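A single protein chain has been omitted; all remaining protein chains appear in their positions.
What follows is chain A.
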Amino acid sequence: MKYSVCKAEDLQIGQMKAFTVERKSIVVVRSQEGELYALRNVCPHKGPALSEGSLDGTCTANEPGEYNLEKVGEVIKCPWHNWEFDIKTGCSIFDPENVRVKTFDVIEEEGTVFVQV
């Protein structure tokens, strides 16, 4: 089912907002490129709403002392224990195979944002 959640202009670049669809809390995010992504708005660890956390980037390195800033605006950090999730895949950064949040399809049509649930 396709549910309209907000007007496209209500989600600017770098913003995320929580919506309740079919009793599920879903966080919809607009990336730096303007793309929309939707994830289940519950951290799989202890349960707080991811939308209360921060939309941020993350870092990688191959050597001590190195910092490569990556995925700017594409990582949600949980408000409690800072677990990081990729907004595009829902996968955690620390264990992408086993720890992830569910993602949903998002469509932007004629100025309205729809989530597929």
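A few points about this structure:
Operating definition for what follows: a residue touches a chain if its C-beta (ideal position, glycine included) is under 8 Å from a C-beta of that chain, and two chains touch if they have at least 3 such contacts; residues count from 1.
Assume contacts and distances are computed from a predicted model.
The protein name that UniProt records for the chain not on display, among "4Fe-4S dicluster domain-containing protein", "Amidohydrolase 2", "Macrolide export ATP-binding/permease protein MacB" or "HPr-rel-A system PqqD family protein", is "Amidohydrolase 2". Contact with the undisplayed chain is limited, among A:Lys2, A:Lys46 or A:Lys102, to A:Lys46.
Think of the hidden chain as still there; on chain A it touches residues 20, 24-25, 41-42, 46-49, 52-54, 56, 77-82.
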